[in-house]
Structures are given as C-alpha cells and as structure tokens.
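Quick one: this structure, given as structure tokens, is what I'll be asking you about.
Only one protein chain is missing from this complex, and each of the others stays in its spot.
Read from first to last, the chains carry the letters A and B; within each, the first residue is number 1.
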Amino acid sequence: MIKHMIKLVWNRKRVNILIMIEIFFSFIVLFAAILGGVFYIDNYLKPIGFEYQNVWRIGISDNQNREESVASETSRNNEPAQPGSPQAVNSKAETVRQLAIAVREFPEVEEVSFATIAPYSNSTMESAMDGDGVPIRFGVDIVSDDFQKALGLQVVLGRWFSREDDGQQYQPVVINQLMARELFGDSDPIGKEPRRPKKGPDKEQSNEPPRRIVGVISDFRKDGEYAASENFMFRRITIDDKMEKTPNNMLIKVRPGATAALEERLIKRLQNSARNFSFEIEPLSKMREEMNLIRLAPVIAGGLIAAFLMIMVAMGLTGVLWQNVTQRTREIGLRRAKGATKNKIYQQILGELVIISTFGLAIGIIIVSQFQILKVIDFISLRVYVMSMIISVILIYALTVLCGLYPSRMATKIHPAEALHYE
Amino acid sequence: MLKNYIKISLKVLTRRKFFTFISLFAISFTLIILMVVTAVFDHIFGPHSPETKTDRALGVYAVKYEGPDAISTGPAGYGFLNRYVKTLPGVENVTIFSVFETTYTFREGEKVKLFLKRTDGNFWDIFDFRFLEGAPYTADDEKNGNFVAVINQATRDKVFGGESAVGKTLEIDGQRFRIAGVVANVPFLRFASFSDVWAPISTNKTASYRNQNLRGEFQALVLAKNKSDLPAIREEFKTRLANVEFPDTKQFNKAFGGLDTTFEQASRNIIPSSNFESQPGKLLAVIVLFMVLFMILPTINLVNINVSRILERAGEIGVRKAFGASSWTLVGQFIVENVVLTLLGGLLGLIGSLLVLDAISRSNLIPYSEFQMNYRIFTYGLTLALFFGVFSGVYPAWKMSRLHPVDALKGGVR
Partner (left out) sequence: MVTSEEISRTAKQSIAHGSPDASDMIRMEGVEKVYRTDRIETVALSNINLAIRKGEFISIMGPSGSGKSTLLNIIGLLDAPSGGKVTINGKHISSYSDRNLARVRNEELGFIFQTFHLINDLSVIDNVEIPLLYRKGSSGSERRSLALQALERVGLSARVHHFPSQLSGGQQQRVAIARAIVGNPKILLADEPTGNLDSQMGDEIMDVLKSLNQTEGTTIVMVTHDPRQADKTERIIRLFDGRQVD
C-alpha cells in the first residue's frame, strides 16, 4: 500500500514538489518560532538565582571624565606601584561611603550594597578563563560584600566574600554552579585559582594577584527569566582607599510596601550628600518588566507572524488539495468502481499527503540540524533544540492532515459512475 | 482588450470565492508585514520633524579607539568633538549634544521619569522642532550656563498638568531649570534629537566634560550648505581622524569612525567590521535578505494557489484556446487577473497596515512613536504588490501556456 502511494506521489511529482517545498519552508518558519518559544519557556522554568522583589537600583554617576577612569584602570594594570593620586581616590571613596551611610539611616532600607552592573540592566561585562588552553567565557560583576544578602543569592558551596579577604594575596571570587562544573567537573572548586588565557583581549596581567574561588552560588542570571543560564563570576569591590572607580550602582533592599515617596526622599538625601553626583532610582521589578518586554516582544511578534503564515499555508494547502481531488475525480471514481471502500480512499489521499510532508520535513530536519551541528546557535541547548524540532514536526503533520481532511472527505463522496462519465 | 481582461478577471474572482479569499489573505498579510517594517524603517531613517534636513546632515555618533591593549567604542568626548568636528571648514552649522540620560522629577509624591539631553545653542537651528509655546534657549544661554530648559508636550502634561509651562520651574536631579519653551513630542527612535527635557551643556554638574579628550557621552551633527559638499566634508573628517592627537599613545593610538547618516550609523553598529567602518550596503543587503526570506513562503503559497486556480479552470482554458485564444493572449489574461487580484490585496494590505501601525503607535511600546503611512511607503508597497503578483503568476502562467487544448478540454493535465 505504502509503495503504491509513493509511486503515485512520484508520478505526480510536478504538482507534489511545490507542495513539498511549501511544507519545507513552513517547517523552517514554524521551527524558528517554536525554538524561540521553547527556549524562553525552558529558561523561565529555571530559577534566576536572585530576588528582585523590594530591591531598588540607585544609579550613581560621579560626573567625572570617563577617560580618566579608563586611564586609571590601564595604569593600575601596568604600573601598580604608582596608583594615580591617592588623595583624589580617597575622597571619592569617602563620598561613596557617606552615601551608603546616608541610605542606611532610612528605617525602610534593610540592606545596602554596591555593584558595577545591576541585574536587568543593558550593560554587561565579559571575561575569559583558561580551560586547558580553551578560553572559557563568562559574565562578570564586581560587587560589594553585602550584595549577596541584598539580592538573596544562594551560596551552595564555600562562602561569599567578606572582611576576611581583606589584605590577602589573592582576589576572592564567587562563581555560579554552571561555571564550576565547566571548569572543574565534579571536583571541589573551592580554593582553586584558575588562570586567565595567555593570549587574546582577556590575557593574563602578570602583576595581578591570582583569583581564588571562595564560593559557588546556585546561579545568577543577570538578564532575568528569559535569558539562558551562563557562566558567571563575582569579583569583590571594597569602598576604601583601594577603590579606584565609583561603582555605577547601589542596590538596596527595602521593606515591602515602600513607595515612590521613599524614592523621592532617598534621592533628595543622596543629592544633598554629593552635590556633584547624579542619581537615578528604579525598583528592579520595574526594570524587570522593561527587560522582559524587550526580550518577549520579538518572540511574540515572530510568533504572531509565524502563526499568520501557518494560517495562510493551511488555507493555501486546503485549496491546492481540494483542486487535486477534483482533478483526480476520474481516478478516484475508477478506484471506487474497482471496489475500494470510502475508508481506503480517505487513507489513500491522507497517506499521499503524509508522504509528501515527510519528504519536506526530512529536508527541513537535515538543514535545521546543520545549525546545531555547526554550532551557529550555541546558546541554545541540544535538549531545547530537539524538543522544538519534535514539536514542529508534530505540528506540521497535524497541519497537513487537517488541511487534507476536507478534500479527502470530498474524494470519498465521488461516485464510481463519475469515472465513466469522463470516458 | 484590457478592459475585457479586467472585466473577466473580476467575474472570475467573484465566482471563485474560496481561491480569491485565500489569495487575498496571503497577499494582504504579506504586504501588511512588509509595509509595517518599511514604515518602521521610514520612521527611524526617513526625514521627519525635527530631523528634516537629513539629506545634508551627517553626524559623529560613535568613535572607536584602539591601543596596544585596549579597544573602546562609544560616543566621543566633548573636547574631541569641539576640536575635530566643530571646526570643520565649509559647513553651514555644527551642533554638539549629549546622549540622553535618565532623570527624575517628583510631582505630588509621584516619580516622573524624564530623559535629559544637554545641547548647545546651535541644536535648535539645525533641528526643526515644532514649538507649542515659548522659544528655544540660545547660544548665549549655553555660554553663560543659564539654567533654562525646553521640555516636550508629554512632560508638560505629566509635570504641569498640561497647562502652559513657560517661565515655570522644573527640578530634575537636584537642579532647577526655568522652562523656556515647549515642543511637540519627538519619537524615541530619533536618537539624535529625542529627549523629554533639553538643557544647555554648561548646566552639567561638573565642568569635567570640557576636558574630555576622547571618550565621553557626546555626539555632533554637521549640516552642510549643499548636499554636494558632503563628500568633501566626509573626506576632511577622515583625514582629521587619521591625525588625532592622543594624550597617551600607550593607551590608544588609533581612531576610527566617520560622518554618518542615521542609516550609516546603524550599519556601523550592527555590521561588524575591524575598522569600525559603516557599511550601509551590507546592512541594506541583510534587510533585503530577511525580507526575501520572509517572502519565500507567501510566494510559494501563492504560486501553489495560482497553479491550482489555473488547473481548476483547465476546461475553460481549453474552450478559449478552441475559440481562438493564443497561448500568449491567455497568459496576458491570467497576468491581468493576477495584477487585479494583487492590487485588491494591496488595497486590503494598505488598510491593514494602517490599522497595525495605529495599534503599535497606541500601544506605547516605543515612546512617542507615531508610525505613519506616507506616499513613500505606499509607493513601495504598491510596487511590491505588483512585483509579488506578477512574480507569483509567471510560473503558473508558463505552465498554462503549455497546457494542451485537448488535455485541457478533457479537464486536466498529465
């Protein structure tokens, strides 16, 4: 039976090839949309590793020349013996310390911490480490000791950095589980000192003290629910003489129920403490909404377009199949006259359609797999990829069969006599 | 003859409602997507108030610096722009302005988020802002560091309840500004001119911006006297970039960038290039590629429908051939039919695009964005519709012209 149907499909290849191409492209479009959706759902179901509720971000700008700070960073790397002008650095650190004290005075504020990059913000920092000669990329944030409590990060191994790291001959760092696994597999990462690559933009600076892993956190997905889990490392900043750059963000935890009135009081207080500084204030929940909207919008738009394309394809396919059946009235009538049951006709028309779809899908799957094999989209896991592929295949089969239902029902209604009518 | 074709087309289309409906749906849907995308591009790159002189204006939006150990890309410093752009010879005008920053003002315990852009006095001469009341601040205000500001209509509504705001005071980021004028809202995606509040550069909290040599948060826009002067101005700036004086050559020793239209600027940011070149051609190619990729499925769908439409009418084609229609006459008839259909689809697509654009504008997804239809987009859409119609009709028409009359009369093809 199947052999017979394949023969039929082959003999009508000129018509069928167009349908096959259409199914192939439908699969590609549907797969792209489904992949986006599955990727997001998969990410959404995993914990982000921090709590954004009642955490506010206060953006701090010292209105200093950005160039100067770049220069000071470079000089730190090249000439550590002469760190700029110590007095200027001291006064800046002193101002930042005063800001922290001023904010802590508010009874509604529970925790105060500093960070170079805030969660749900558009800025990112990246670096790399040497993993057996292969650079292992990871995201970085430089934060103060209180950051862990303010954002409720879960330490799963070792500890968060603290005062006990003051004056040590290493830089304490905390990494996430994903990175620990990638760097050390199942062995204990605590106390290890991974090296930076010898070459490239993240190459090792000879004078830099080694980075020692003091703790592992469950995860920290800076961009929130819809971003994939990536390697992440926290480095330590202290608000003291060694502080060279004003941290860009103060992240504070407030009591539940704090309102914009508190924001106003906070910002006024901060402005009074540092006249030359500029401040922004925004609850993380608000930033989260904006970030999620930005991330969701393209997937929703893409999904809508894909959905409309599928409706269009479905209607087109129904039309084409309907016409095919009309055109084959004689053949079908003849089959009926030779004793084929209605069910057989039904099966035949749908079977042919499934065969055409299978060819289209096979090509689609081969092409789509290349992207994964060639690592073109490596931030999407194989699991998500395969799952999306399976869902798309099922949906395409469902779509084509649905389109074939009405035309094949029409075919079963063809009377055997109609075959003779054409003679 | 054409009149007859059209008459026949309309008759066929009204009698074959199912196929007509599918075709119209496919055509109008495709056009809606393409026209909305075009409208968004037009909104970002086309000449719209206040950026009406786009044909003879070029900007320095970002500069890339390279050194032995470091690479840095971003807006330039005030000092850099003052030295290398402001002094460009043979131009009509140059303005320097900051990238907008987020600030807040508080009104009755409610926080109002406002974007603030600091500009020089020339800014108001180069851009055509529509003033609802008051007037812009001047170069003198900028020189003297006067705390004056221009706000947009939305800010007037939010902060002053929509009442006249000129002369009133607005406090943002601990600074108090006297409002000099109110302008119509500027769409968010016009990065050069967009803001809620505009204030003189000299009102910055510290004067450290004046010492910024390379890196900062400023951009500049150059207005040429004539469009024809632009190549020479671009060339001059390129020469200047090659000869930038670096304060510390161990840090940075090379500068890359150029004078850009907004589209060139986008291509500089989007298309990677080692020398930070603008490649508008490549960006355009990428956009066209995406549009073509998107159009593949609707086109195949339409070709399929058209083939079916023709095969369904095989009998009719046979009759027409028997009564003296040549293959070419029939192909002509079919193409006319297709063009009529696509034009109808185009009309529906136009209506649909208007609705979609209106919905996007209303959704406030992008602040102050009024996505509008104009003759440019419409002409583009119409051209596309016709291309789409003719293109998707070619293969089926060719197939039809090969249809043998005897087979056609029997009602099918082998």
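The rule is simple: a residue touches a chain if its C-beta (ideal position, glycine included) is under 8 Å from a C-beta of that chain, and two chains touch if they have at least 3 such contacts.
Because the structure is predicted, anything quoted here is derived from the model rather than measured.
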item	value
Among shown chains, those touching the left-out chain	B
Which residue of B:Ser72, B:Asn93, B:Thr261 or B:Ser327 touches the chain not shown here	B:Ser327
Of B:Pro50, B:Gly318, B:Gly349 or B:Gly393, the one touching the omitted chain in the full complex	B:Gly318
Residues in chain B touching the chain absent from view	4, 11-12, 15-16, 315-316, 318-329, 404-406, 409
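The rule we apply is simple: only the chains that are shown with their structure count from here on.
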item	value
Chain A and chain B: spacing of chain centres that average the CA atoms, whole Å	27
For the chain A and chain B complex, residues of the former touching the latter	15, 18-19, 21-22, 25-26, 29, 59, 63-68, 70-71, 74, 77-78, 201, 259-261, 263-264, 267-268, 271, 275-282, 293, 297, 305, 308-309, 311-313, 315-320, 322-324, 326-327, 422
Residue numbers on chain B that touch chain A, as the complex places them	18-19, 21-22, 25-26, 29, 33, 69-72, 77, 101-104, 106, 109-111, 113, 173-174, 204-206, 208-209, 211-217, 248, 250-251, 294, 296-298, 300-305, 307-309, 311-312, 314, 365, 410-412
